[in-house]
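Have a look at the structure that comes next, please.
With one protein chain held back, the other chains of the complex are shown just where they sit.
Chains: A and B, in written order; residue numbering restarts at 1 for each.
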Amino acid sequence: MQNAWLYIGLFLIIGIIVPVAPLLISWLVAPKKPNPIKQSTYECGIETVGDSWVQFKAQYYIFALVFLVFDVETVFLFPWALAINKLPLYTVLEGILFILILVAGLVYAWRKGMLEWM
Amino acid sequence: MTFWSDPVNFIAAWLRGILAGWGMGAALANILLALSGIIVLVVFALVLDIFLVWVERKVVARFQDRLGPNRIGPFGIFQPFADIIKLIIKEDITPEGADKVVYNIAPVLAATAVILLWAILPLASTIYGVDLNVALLYLVATGALGALAIIMGGWASNNKYALLGAFRMVAIMVSYEVPMVVALLIPAVITGTMSVKGITEFQSGVWIVILSPLAAVIFIISAIAELGRAPFDLNEAESEIVAGFNIEYTGMKFGWFYASELLHSFTFGGFIAVLFFGGYNFFGLEKYPLLGVVIFLAKALFFYWVIMWVKYSMPRIRIDHMLAFSWKFLTPLSLALLIITAVVDKFLAPTNFYMLGMFLTNVVIAWLTIEILRAYGKRQRKAEETPVQPVAEAAHH
Partner (left out) sequence: MTPVQIIFLLCAALILASALMVVTTRNLIHAALWLVAALFGVAMLYAILDAGFLAVVQVVVYIGAIAILFIFAVMLTRREMRDRGPQLRKDWWLAALLSLLVFAGLAFLLVTQPGVNRSAAVMPEGLDTLGKLGAALVSPDAYVLPFEVASVLLLAALIGAVYVAASKK
């Protein structure tokens, strides 16, 4: 195993312990006097109606899907970006072709009106 | 090797000698030293975080023509310590119907995601946690963990407003991660490395902001969105959904959300400095690492101040505008910039016109963008001037 990732692992452990410590101290010293009114859901003093589930625009999901595709694309582009300085010109064009194919997808979604807010 | 040229390794070698004198194995000693280094770094970050609370409150007060905290200590500098004591001794309320485990993990995860960023932040040429060769993607990965924390907190609170905040956080993250990652690709294309230390070393000559000012602007905008700060603070919009995802949190758990937001902003200020504004480089002063740390922190604080400046000057952006701004403007612009940067970089890299060519390319792209926007705006205004027919009614369906 490379030392860099061992270091990140140690950092992760410390990074979890440090935020937990004040919460534990707080758990020890803070008062604990729960009552139903204190624990009720906060809605600016008005009593809650129904459960906490709210309908949200399902259209967001399209944005999330487009995002997913572009996220995967950019992951492919990172090794390409590192390599192009050392490689001949046509490799740059291959990467550009890769991007343009996906831009076609973005244009399609745009033309279909999927990027409009309705 | 002296203390002034390489303080971390100097102290490490000294401690290693002491540990070896106690008869400790080399591997164990190395792990112990790494651990103590990490603890020093994390404690430094958190102490900085405490003062950031004060900085934030003082700066917003000046923006709003107030004095800000001024009672405890000189200029109220000890105010955050009083705040922390208060947060710790407050009763911790878990709302009825909340998902207890997820509810409690969320603030810890939010803080951890930010602290993890400090592992790769190069404070000076010889003072840094680790030189990761995939640092740029690591930056994106920790951002994903932070967004996950906000979603978990918003969902677990069993509150309508908190859930709305979580939904909006997804919408922001989904929209602004693409331009941010593409803006990150541009330093990678220019320097040919993904390690932030390598990118900083490249900038000992010329800062990347000169080679690609547009990438810097895109990165700053999408970083502000990713941080969820105004004008993109839809996830906690006080005037619409009260406090969004952290509405039900009290005491130290709220404290961690607040602290991690501030530290996240400062850390991103640091990354803006590292990626585009030379990091610890400043006219050769970086030869002394301790001075390098000061330079780095000053630059990070400056960009933290820029983020605050934007926050306290802008009204909150509407959600449809937010999505359109990302998908119809920033994403196409950043992809076009990436394509043109790659080509220009390939052609000009060996020549003497590299710096000038890159800069002029960016200027031309910016000018073209403005022209396109102007033409579009003109067309929109013309369309509005012509009387609207009842056709608009039918277009709804």
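By our rule, contacts are C-beta pairs under 8 Å (C-beta built on N, C-alpha and C of every residue); 3 or more make two chains touch, one makes a residue touch a chain.
Remember, predicted model here, so these are calculated numbers, not experimental data.
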Absent-chain contact - pick from B:G143, B:P179 or B:G292: B:G143
Missing-partner contacts on chain B, residue numbers: 99, 102, 132-134, 137-138, 140-141, 143-145, 147-148, 151-152, 155, 163, 166-167, 170, 173, 177, 192, 194
Just the residue numbers, please: which parts of chain A touch the chain that's not shown? 1-2, 4-5, 8-9, 53, 56, 58-62, 64-69, 71-73, 75-76, 78-84, 86-87, 91, 94-95, 97-98, 101-102, 104-106, 108-109, 112-114
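Operating definition for what follows: only the chains that are shown with their structure count from here on.
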Taking each chain's centre as the mean position of its Cα atoms, how many Å separate chain A from chain B? 14
Within their complex, chain A touches chain B through residues 3-4, 6-8, 10-12, 14-16, 18-20, 22-23, 25-27, 29-34, 36, 38-44, 48, 52-54, 56, 60, 63-64, 66-67, 70-71, 74-75, 77-78, 81-82, 84-86, 89, 92, 95-96, 99-100, 103, 106, 110, 115, 117
Of all residues in chain B, which touch chain A in the complex? 31, 34-35, 38-39, 42, 46, 84, 87-97, 104, 107-108, 111-112, 115-116, 118-119, 129-133, 136-137, 157-164, 167, 170-171, 174-175, 177-178, 181-182, 185, 188-189, 192-194, 242, 247-248, 251-253, 255-256, 319-320, 323-324, 327-328, 331-332, 335, 338-339, 342-343, 345-346, 349
